[in-house]
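The complex appears here minus one protein chain, its other protein chains still in place.
For clarity, chains are labelled A and B in written order, and residue numbers in each chain start from 1.
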Amino acid sequence: MLHQLKQAFTNPKFLVGFVLFMLMLLISLIYPLLSAFEPLDMVTTGFTAPGTYVSIADVANSDGIGMNVDASAGRLASVLKDEDREKMKDWMVRFGGVAEGDIDLSDTEALLEKWQATYDPAVPQKGLRNADKQAFVRLDKDIKAATNSDGLILAAKGEDGLEEVKTIAGNTYVRTGDVVSKIVMPLGADNFGADVMTKLTSSIAVSLRIGLLAGVIATLIGLTIGLLSGFLGGWVDNFLTFLTNIFTVIPSFVILILIANAISGTARSPMLVGLIIGLTAWPWTARSVRSQVLSLRNRDHVSLSKLSGHSLPRIILQDILPYVASYVVMALILQISSGILAEAQLSMLGLGPDTTTTVTLGIMMNWAQKFSAVLGGAWWAFVPVVISVAIITFSLNLMNTGLDQVFNPQLRD
Amino acid sequence: MGKVMLEVKDLKTKYVTRFKEDVFAVDGVSLKIEEGKSLGVAGESGCGKSTLALSLIGYYFAPLHYISGEIIIDGQNISGMKPDEVRKKVLGTEVAYIPQAAMNALNPTQKIIRFIEDVIRVHDKSLSKKDIYDMAVERFRILGLPPEVLEKHAVELSGGMKQRTVIAISTILSPKVLIADEPSSALDVTSQKMVIKMMRELMEKGFIKSMIFITHELPLLYNVTDDIMVMYAGQIVERGTAKEMVFDPVHPYSKGLMGSIIVPEEGTRDVKLEAIPGTPPNLKHPPDGCRFAPRCKYAKPECKVYDVPEKDFEEHRMYRCIYDVDYLKEAYGRNG
Partner (left out) sequence: MKNSDEVMVLKGFIKYYGKRIIWYVITLVVAVFLNFLLPRLMPGDPVKALAIQATQGVTDPSVQQKMIEQYTREFGLDKSMPEQLVIYVGKLFQGDLGVSLGQYPRTVADILGSSVGWSLALQIPALFVGWILGNGLGAVAAYLRKGMDTVVLPIFMFISNIPAFGLAFILIYLFNVKWGIAPSGGGYAFNLIPAFTPEFIGSVLQHYQMPFWTMVLIAIGGQAIGMRSMSIYELNADYVKYSRFLGIKDGKIITYVFRNAMLPQITGLAMSFGTSIGGNLVAEMVYSYPGIGSTMFKAISTRDYPLLSGCTLMITIMVLIANLVVEVLYGVIDPRVKAAQMESE
């Protein structure tokens, strides 16, 4: 056994799979501990793009340092998108009386100069809807703010209305480290405003638990049925094989849905879902264990044990189980992987764990679907989840292939 | 003396193991076969017999590699040819091969006749399907194989039938040299007999012009081939006619090998059964001097030092031992 384990770790496929899997496992265990939030904390009010957020009040109150850098160019670039430039040109040509050939969209400075000279919201703008007119007013305001090098005046409400507190020059900067109130959301926030990274890592842990439970149950059932069927033979074998074959053909997905749907709402805890998945996933394991046992049944050491009058449990435990152990481990690995996928599928259909205290990978994807994260462009709410599921199942499959190569030397190339 | 069909001069080949080690399984083999003659090659497993069979075909691919030597078939030296040329001009028509495990030699999902078409078309694209079919039926009929076999898949044939079909396919282009590697070893006795009968017929009817028959079963050689050659550790240790080799072996190894069999014919009663002690040498590092010396009960210290050359005697016979023939015969007499 130790030797086989050593061999497994020299197999590159197994090793890569193992490292990937451990990486995911470690992240899922460690990140929630380090995170400032609970997985379900509503940190913001809805989909929030990934990044570091700093408090505006903190920044305003900081003592800035004057820099000899003109910040307006950068600001302008962010305000003046290509379509805005087109719009400005359009306005100037239609209402400002500027010739089309005089405008060069790529020359920001000249464009702005012309704009400031010609734009006047009071000019009659025939053919423009009110909303469009307002858009130009806003654009003009943005441009003014961006080009303003006089700085901003900060005021507070006083007894006589607004009282000036201080003036912030356009070239004033503050060190990000000096800003006290900061929120880091490497993967942004989801529709509930929860930090995706924290939620994702804690989901991975829950999903892995579901997968493990499902895998263990399916493997135990499959192993028992396979052992009995392969070793006892006769009508027991016929019956069990018949049963196994039937359930390999009827898609387990269907049975899973029927059972999950019948268990109403809140009774479906994550672990119960794992249990149901395990109860429906055993046939493949039973099949492969049976065929292994069949090839073992007539080996000399087993026959010897039988002749020596050893009891059935003893023969199975001592003479059969050690030989099928490697297959069982491989089957377990595959079962964990398909258990995680099954949970995700169920959750997508709304039949996953029904809970308000924990989250699974499937539930996260279900929410992304329900709250149109995809069409809303909130990629951070689903891409990391999908990739996580893929990495976990991929790593498990790699481990399985690696082990297969170790245990079946003829597969080695 | 008839026309020489196959002449091999000092052929050396090696194969490379998975761990990149060289195994010198054919180490300086020379031989000659005349038209209409057959040669048997005998030896323990691991002596290089099968490698010799593959090497004689003249077409090498990993893990087998050609080192040096010449193979001349009917006057044509094929050793200098490019692999593709060998494949096109030599395989099938000049040299044909019958593999050891004919059970799996046929593509399981292809009808026999389709495969025959593929084989024949390599060499002659002008023949129509009908021509090939007629040709195959004719050949099968002569060789005593039911023509229905042609329309079957390999999986539908029994082991013996499969082997005979393979033999018929290998010889369908009437090759000048047939190399058969243990063609009957995996079969039951009845099938074995049929295969042997078929091999003889191939020679008699002229479908093949010469044959090398490789086996570890000596009685078979005695019944099938004209000459016998004994191989040990990649080299030939003795060669003579079948009768001479079985009843009057000279080399101590041949002596031991022949002693380890019972030939169910007259005159073998006084040959004692004795096994040769020890195991054949590892061909990755063949021993110095006479390769059989470590197992030879007549060996002297110098046997293990000097390479022993092949020595001719009685005009057509050859052996490889530092003792002369009379000394050896006398020693055998003493030992009973």
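Here, contacts are C-beta pairs under 8 Å (C-beta built on N, C-alpha and C of every residue); 3 or more make two chains touch, one makes a residue touch a chain.
Given the structure is predicted, the values throughout are model-derived calculations rather than measurements.
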| item | value |
| --- | --- |
| Per the touch definition above, residue among A:A344, A:I363 or A:M399 touching the missing chain | A:A344 |
| Residue touching the undisplayed chain, where the options are A:V216, A:L232, A:L296 or A:V383 | A:V383 |
| Per the touch definition above, residue among B:D118, B:D188 or B:D288 touching the missing chain | B:D118 |
| Which of A:I263, A:L294 or A:V329 contacts the chain that the document leaves out | A:I263 |
| Residues of subunit B in contact with the chain not shown | 57, 59, 61, 87-88, 90-93, 96-97, 99, 101, 103-110, 115, 118-119, 122-123, 148, 153, 155-156, 166, 169-170 |
| Footprint left on subunit A by the chain that the document does not show | 245-246, 248-251, 253-259, 261-264, 267, 341-342, 344-345, 348-351, 365, 368-369, 374-375, 377, 379, 382-383, 385-387, 389-390, 393-394, 397-398, 401, 410-411, 413 |
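Heads up, the rule we're going with is that only the chains that are shown with their structure count from here on.
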| item | value |
| --- | --- |
| CA centroid of subunit A to CA centroid of subunit B, Å | 66 |
